[in-house]
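One protein chain omitted, others in place.
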Amino acid sequence: MKFSKPGASVALVAVASLALSACSSPGASSSGPVDVSLWTHAAGNPAEIALIEELTTAFNESQSEYAVSIEDLPQASYNDAIVGAAAAGDLPCILDVDGPVMPAWAYAGYLAPLTVDSAVEESLIGGVKGYYDDTLYSVGLYDAATAIVTRESILSEFGIRVPTVDEPWTGEEFDAALATLQSSGEFENALDMGTGWTGEWYPYAFSPFLQSFGGDLIDRDSFETAEGVLNGPEAIAWGEWWQGLFEQGYVSTKESADRERFAEGTVAMQFNGIWAAKTAADTFDDVLFLPTPDFGAGAKIGAASWQWGISSACENPEAAQAWIDFALQKEWLVRFSNETGNIPATAEAAAESDLFQPGSPYLQFVENSATLALIRPATPAYPVIAKVFEKAAADIMNGADVQRALDAAVDEINADLAANNYYE
Amino acid sequence: MDTTRPPRAGAHRTRRAEARFGLAAIAPAALLLLIFLVIPTLLAFALSFTNAKLIAQGAPEFVGIQNFQRLLGVEIATVDVERDASGAIERGDDGEPVYPSARELQAEADPVLKKSELGSWQSGDASSKTYLLVGDPIFWKALLNTFLFVIVVVPVQAGLALALALFVNLRMRGSNLFRTVIFIPVVTSMVVVSILWLFMYQRDGLINQVLASVIPGYEFVDWLANPQTALPSIIVMSIWQAVGFHMIIWLSGLQTIPGELYEAARLDGAGAWRRFTSVTWPGLRHTAVFVLITITIAALGLFVQINVMTQGGPLDSTQTLVFHAFTAGYGKQQMGYGSAIAVVFFVLVLTISLIQRRLTREKD
Partner (left out) sequence: MTLRPLGALHRRLWLPVVYWAVGALLLMAFSFPMVFMAVSSLKPDDQIFLDLKTMNAFLPTGDVSLDNYVGVFARVPVAQFLLNSAFTSALVVGLGLVVNSLAGFALTRVRWRGQTVVLGLLIATLIVPFETIAIPMVFLVSRLPWFSIDSAGLQFQEGLMNTYAVQILPFVANAFSIFLFAQYFKSIPRELDEAAMVDGASWWRVYRTIVMPLAGPVVATAAILTFLPVWNAYLWPIMTVQKEDLRPIQVGLQYFFQENVEWGQIMAYTTIITLPVLVMFLLFQRAFVASIASSGVKG
């Protein structure tokens, strides 16, 4: 490239200094366990970070070859930190990655394939396994799930049927329920969708509705176009329904980020993740977690949360793999579920978890995850798709012409695919 | 620079020593600016001619001016109305004549350079429709919003800052307190300020509550969720945050005007307004140029507020050039394209600054 000249001289100095530093520290690795670095997005999340620390200490004590050291970074800027480190060639050995972003990292060569025991791989639920190009690159110790949250007393007061996974609300039923709740005058809005959460929430939470209508973010057969999928008749039907939610006042376009209104009683229902379930259950003793409605192509929710992978820069991949294998033991999967409130990664762990015993309202999340969950498209273009979909959904919400908004989204996704030779 | 000093004995040698010292003294700053500003900027220029991805396999490919074609591409296309077999104009369900859509026109275009509709006009007899097609509609909206922001913020902020400076310059009891409080937002991080105002602009936030208590029958506005009010809300907040800085600059200008000039004007019987136009304003000429240029440059770079508060929405009403470059480069990881937006931005700001300098210089 044009700018290689200063680069070359800088590199020369760098090589010289590298040689120098290599000379000056000959005895650094002669004794003690090998240091293996690990990054996690969990800074500021005390429960999760404490557990990762405990797990790592246990791992370090279980053997004497390696010592894993943790660096915790805040989730809100985790991807920026990774990008910075990757630009600097400075990635850690073990790192966690948001499920849908994994293919982009794998494609870029940041990640090395995992070698998980096939029986273990078999036992993991779909949402915690990150495949790209038929290769396993990441595994989660738990999965998240979404559900519609409401109160039994509200549904019975307005004569609304309690749906199940086998018999979810149809689109018409759901719309009728929203209309009833809204016109009752008891609530400011019938439903809180969390529209004030920007970023990944939009594709994670809202694209499953699009998929339930029969549309999708990209053609999953070829991964080479979004034409006809994101702007076909099914997608348009989704867009019109989505826009209608706001036009009719069922949902607020600018829900505040704390999402306290369900607890305050000013919205009748809330669409939220499993991380908010405990607050809701603590507030109301008749809380209900429900499956999403079926708009024709089956009820859907998003899958895949944070997962662990091994960076390709890792000098001791066997150590990283050992840490991951260690973490995938049942006792840790149970504890991750118990202490972070998420869905256990295996059925055996679920059987022993505190939260998901028969009769627990939280069980609905497991059921939603097992039967309705759809992984976001595993393509390196996903970061672009996510941003484009977020903008399209927000524009439609704010009154943009549905067809034009979705056409624009398709054009932008297709432009990115073409500009990158379809990520071959 | 004073170059008319008489030559002295050994002047040549001291001249050399002087030049050596000058270079040595500027060197640390120059070197740091070179590494942390000039070279990265040049790298951005280089990247703008590639398809570099933030996260990518291998080296970026050189793509020539493709990024700029996509960014700046404009085309005007006219299509004839659809007619049925008899030649009568076809009409849709809503009774409007039917034309081929802009997207159909572009169906065969290269997917990267495909243009989309920014606006359209029908001919008077409805026989044809003209589309304005652009490669990147968000860029043009961002450009428009950035200009709107600059056009409002520059005069309002400069004017308000001057008014505040005149007020504080009355030097009555309390003026130090007022000056300090007005300046506090300036030293507060823009991220913090944006989070606070995000709160206050909410539907049940402070601004609505305060307005409702003052105006009878006031209807709550969702300030940042409404395309009509989002940009004005950001303008108000931005002026609030930065006006203190320029107040201080005006204040410094005011204090360089000799008191005797006011005395003389007063003796001539000039009223307050007259004194302002004939003494104060002429005395502030240089300060005015400085204020104008610094506000313009800062306003053109509008970013943090957008990133924290609106993400460019609703409906692109708060898209700005730097935010668009940032979203493309980081969010969508299209570093090459993001760099191209940045380069266009640099050129734009440089041009505006040069024009401003030229205009203000000619008047001198």
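We just call them A and B in the order they show up, numbering each chain from 1.
In the analysis below, a contact is a pair of C-beta atoms (placed from the backbone, for glycine too) under 8 Å apart; a residue touches a chain by one contact, two chains touch by 3 or more.
These numbers were taken from a predicted model, which means no experiment stands behind them.
**Q** Which residue from B:89, B:109, B:196 or B:221 sits in contact with the chain not drawn here?
**A** Of these options, the touching residue for the absent chain is B:196.
**Q** Tell me which of B:78, B:127 or B:180 is the one touching the absent chain.
**A** Checking the options B:78, B:127 or B:180, the one contacting the hidden chain is B:180.
**Q** Would you indicate which residue among B:209, B:226 or B:278 is in contact with the undisplayed chain?
**A** Per the contact definition at the top, the residue touching the missing chain is B:209.
**Q** Please pick, from A:61, A:134, A:221 or A:258, the residue that touches the omitted chain in the full complex.
**A** A:258
**Q** For review purposes, identify every residue of chain A that touches the missing chain, sorted by number.
**A** Listed in rising order, the touching residues are 7, 10-11, 13-14, 16-18, 20-21, 24-25, 28, 39, 43-46, 71-77, 80-81, 83-85, 87-90, 257-258, 260, 273, 275-276, 279.
**Q** Even though one chain is hidden, which residues of chain B still touch it in the full complex?
**A** Answer for chain B: residues 1-3, 14-15, 17-23, 25-26, 28-30, 32-33, 35-41, 43-44, 47, 54, 164, 167, 170, 172, 174, 177-185, 187-193, 195-197, 199-200, 202, 204-206, 209, 240, 244, 248-249, 251-253, 255-256, 285-287, 289-290, 297, 300-301, 303, 322, 325-326, 329-330, 335, 338-339, 341-342, 345-346, 349-350, 353 touch the chain left out.
One rule holds in what follows: only the chains that are shown with their structure count from here on.
**Q** Distance-wise, how many Å sit between the C-alpha centres of chain A and chain B, to the nearest whole number?
**A** Distance between chain centres, rounded to whole Å: 35 Å.
**Q** Which residues of chain A touch chain B once you look at their complex with the stated criterion?
**A** 1-3, 6, 80, 83, 86, 104-105, 107-110, 198, 252-254, 256, 383-384, 387-388, 391, 394-395, 397-400, 404, 407-408, 411, 414-420
**Q** Please name which positions on chain B make contact with chain A in the complex.
**A** 39, 42-43, 46, 49-51, 53-57, 59-60, 62-63, 70, 103, 110-112, 114, 116-117, 137, 202-203, 222, 224-225, 227, 311-316, 327, 330-334, 337
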